[in-house]
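Accompanying notes for the structure given below.
Left out: one protein chain. Kept in place: all the others.
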Amino acid sequence: MLRVRLFGELRERAGWGEQQVSHAYALTPSQLWQTIAAELGATPDLPARIRVAVNQQFSDANVALCNGDEVAFLPPISGG
Amino acid sequence: MLRVRLFGELRERAGWGEQQVSHAYALTPSQLWQTIAAELGATPDLPARIRVAVNQQFSDANVALCNGDEVAFLPPISGG
Amino acid sequence: MAMRWRFYPRSVVVEISLHPTPFHPLALLAAWEDALIARTDTAPAATACFVGRVRGHDGNGEPLVALELEHYPGMTETQIEQLAQQALQHHQALAVRVAHRVGRAALGEALVLVAVAADRRGPAQRACTELLEALKHHAPFWKKEWRADGSTQWVQGNTPL
Partner (left out) sequence: MAMRWRFYPRSVVVEISLHPTPFHPLALLAAWEDALIARTDTAPAATACFVGRVRGHDGNGEPLVALELEHYPGMTETQIEQLAQQALQHHQALAVRVAHRVGRAALGEALVLVAVAADRRGPAQRACTELLEALKHHAPFWKKEWRADGSTQWVQGNTPL
């Protein structure tokens, strides 16, 4: 299973901040995004403005995921 | 009369920080410098590193002085 | 209570804290400087700092009543730590202090403190400016603006430098 996390506007749109998703349907963050895009009202292709983090480190959207990974989709950051 | 002021290393070299000098011998700061260069062990020509202030504003070394002016010779500034 | 981390890799000190309740930047600065003096037996020759607070209006001048800050517990702290280390090494600074508010902040309350101690003014100021920019773009925070009428708006990225 993958631990999927959403933040900010994505979390609000989806109505959840965290979910377990089977690794079988999501070998990469891009594929994982396709499985949740519909409920986010988003395009199946991961928008450039959304960044990906795997195990709490920024990551490429096409990296191979491993079972148990934590994958987060991050809207545009506005810190400071 | 001109009120002449020296600071920092110039004041120390001359042994004084303030003197009255007759305006007759010093129509410009450059000329005024020539009258005190000897006691400063300095060249008669005003060195570029020495800045001039007239009435507490930075000034050109060849500005015409008026009676009663305050003229200061300022070594390299190291504030902050 | 603020969540605080002290990292002592080599001789460089990086102190980071996230604050779910209001924090007072000058008080944190005083404590940080005292700790630096205690550790190095001398005050840093150059200290540059920046404090950002909640503005009373949004980017379009619309009045705001509060700002809500969401963060990614774990990743946010790790990112700030990595960014602070990079700024330190890149500028040969001595120490860094970062404090950041999380949760709902009212107008005028402090959002971020970045402070850098170094031996000279150039490194301190450049590291401080660089780290603040890095935080704004690479430390996972998201700001939601609250207006008087109860409407909200997620901030889309940062105001230009």
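So that you can tell them apart, the chains are marked A, B and C in the order they are listed, and the count of residues begins at 1 in each.
The definition used in the following text is that contacts are C-beta pairs under 8 Å (C-beta built on N, C-alpha and C of every residue); 3 or more make two chains touch, one makes a residue touch a chain.
All values reported here derive from a predicted model rather than from experimental measurement.
All shown chains touched by the missing chain in the whole complex, by label: B, C.
Interface with the hidden chain, as seen from chain C, comprises residues 26, 29-30, 33, 37, 42-56, 107-109, 119-122, 124-125, 128-129, 132, 159-161.
The chain not displayed touches chain B at residues 5, 7-9, 11-12, 53, 56-58, 72, 74-80.
Rule of thumb we're sticking to: only the chains that are shown with their structure count from here on.
Ranking every chain by how far its Cα centroid lies from the centroid of chain C, the top place goes to B.
Averaged C-alpha coordinates put the centre of chain A at 71 Å from the centre of chain B. Computed from the mean C-alpha positions, the centre of chain A lies at a distance of 26 Å from the centre of chain C.
Per-chain CA centroids place chain B at a distance of 48 Å from chain C. Shared contact sites, meaning residues of chain C that touch two or more other chains, are absent.
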